[in-house]
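One protein chain is absent from this view; the other protein chains keep their places.
Letters A and B mark the chains in the order given here, with residues in each chain numbered from 1 onward.
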Amino acid sequence: MEPNDLSEALGNVRRSTPLVHCITNYVTVNDCANGLLAIGASPIMSDEPQDVADIQRICGALVLNIGTLNERSIEGMRIAAATAGECGHPIVLDPVGAGASALRTQTAGMLLDSFDVAVVRGNMSEIRALAGAASCTRGVDASPQDAVTEEGLAQAAAFARDFAARTGAVVAITGAIDVVADAARAFAVRNGTPLMGKMTGAGCVLTCVVGAFATANPGDGLTAAVAAVAAMGSAGEMAAARMQPVDGNGSFRTYLLDALTNINGEALQAIAKVQEL
Amino acid sequence: MEPNDLSEALGNVRRSTPLVHCITNYVTVNDCANGLLAIGASPIMSDEPQDVADIQRICGALVLNIGTLNERSIEGMRIAAATAGECGHPIVLDPVGAGASALRTQTAGMLLDSFDVAVVRGNMSEIRALAGAASCTRGVDASPQDAVTEEGLAQAAAFARDFAARTGAVVAITGAIDVVADAARAFAVRNGTPLMGKMTGAGCVLTCVVGAFATANPGDGLTAAVAAVAAMGSAGEMAAARMQPVDGNGSFRTYLLDALTNINGEALQAIAKVQEL
Partner (left out) sequence: MEPNDLSEALGNVRRSTPLVHCITNYVTVNDCANGLLAIGASPIMSDEPQDVADIQRICGALVLNIGTLNERSIEGMRIAAATAGECGHPIVLDPVGAGASALRTQTAGMLLDSFDVAVVRGNMSEIRALAGAASCTRGVDASPQDAVTEEGLAQAAAFARDFAARTGAVVAITGAIDVVADAARAFAVRNGTPLMGKMTGAGCVLTCVVGAFATANPGDGLTAAVAAVAAMGSAGEMAAARMQPVDGNGSFRTYLLDALTNINGEALQAIAKVQEL
């Protein structure tokens, strides 16, 4: 994957303004909507079972985030995912807190098993829980022992490729080093900043941005996911560069949305650090 | 409508701190609450059928926004609207995504038919869908072919007056040029900035602000709606003037709330561009 593949993928988002239907949690939903607008997409949120099929039909993708799932929204996810399947729209799954509760683990597993998920995006603890591997989810954050380090990178890539092969989905595991893989290839993305873990929603926004890239770059989920992960990490670095001593997670959140608005192909090519593994 | 009518309407909000009960979507609800506080009102959110009647009774107005409607909140809207009717409180309706799904179109229509709605505020695609006119809703954004231009202004005004006459509501259609009308008179408001369409929630906040103006200016829904639309557009221009190259929709959102906090009668008179059609 060359730097200009990334900028082209971003350009495709900006040119096509993909409509992305999100069934997501109420904690970070506003950031998800603003993040999609910032990157050049258009968000629609709808989780009511009676509403989701109509909405999904006019959209280009479906993002499912189980952060504050409930019985009604799970039913909405099922119906929306079935409709996305009929329409051939990519489905992106964010298994927030998988491993932290039986309902979350089971719901994420059900969605992955029942529907043709294009991309799964989570932290290593969540993806391990979803894969049935031993893991130690610490709430909605990755467990420290699950952190992807340079030493563990080859193993993480093998795990991601294997899980991609089993599920048919592109797998994006984000953390200090991000690993994105399909069954055949794996990439490391070394962008971002620890500040992204100190605000709520950076992961949720990324998942939505993946949805936008997947819609605008049909047929190449791996490039879409790598480009989205690199764009988000690069925006994080642009945001971090604005931080003053008096700033904290309030300002960082604002700067991150600003950076997603302003990042362009040139900046993305300059900042992105993508390596095939 | 003279400039000092606008500033007087704003002054009435600031002097009376109207309590506005909102049943609104979970995407932009925080901005709705902060927008109401910024303009000088006090927000209360409640959508549970068992809670809404008590809450509506202590408030001065009801704002209904169908952005993330569900079966429970629709029932909450019915009960709250019936209570608002008994109390003589103005009801302001935001038909988010009308035309994008059957549930949204039907729910907005049901609310408009069943209750005495004082003001309807939406984009042209939503209002056309509600009026049963041919329209092309693109999710929650107006379709480009529905944009109100200088050339189409007289036609848009006639449409708005006609819909106002049929429904008894003041009709506020917002876009590049805003059109606000009752059955007898129509006004164009030429304020705002395209940046308001690049953040989520500017329309939802405006609808809430209309609710505040309608409460504080009883018996004159048309002046209330025009003043609210002009105040919001003027605040948008004040916010846009603060934008730096590094800023994006994160900062714009903050600046818009700041501008709603700081706008006063003098600024509103200076910036507002209201024309009777």
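Operating definition for what follows: a residue touches a chain if its C-beta (ideal position, glycine included) is under 8 Å from a C-beta of that chain, and two chains touch if they have at least 3 such contacts.
Note that the structure is predicted; figures quoted are calculated from it, not measured.
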Practice problem: Using the touch rule from the top, list residues of chain B that touch the missing partner. | Solution: 19, 26, 29-30, 33-34, 37-38, 42-48, 50-51, 54-55, 58-59, 72, 242, 253-262
Exercise. Touching the hidden chain in the full complex, which residues of chain A are there? Just list them.
Key: 25-28, 30-31, 67-71, 97, 100-104, 137-141, 198-201, 245-251, 253-254
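Operating definition for what follows: only the chains that are shown with their structure count from here on.
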Quiz item: Quick one: chain A and chain B, Cα centre-to-centre, how many Å?
Solution: 33
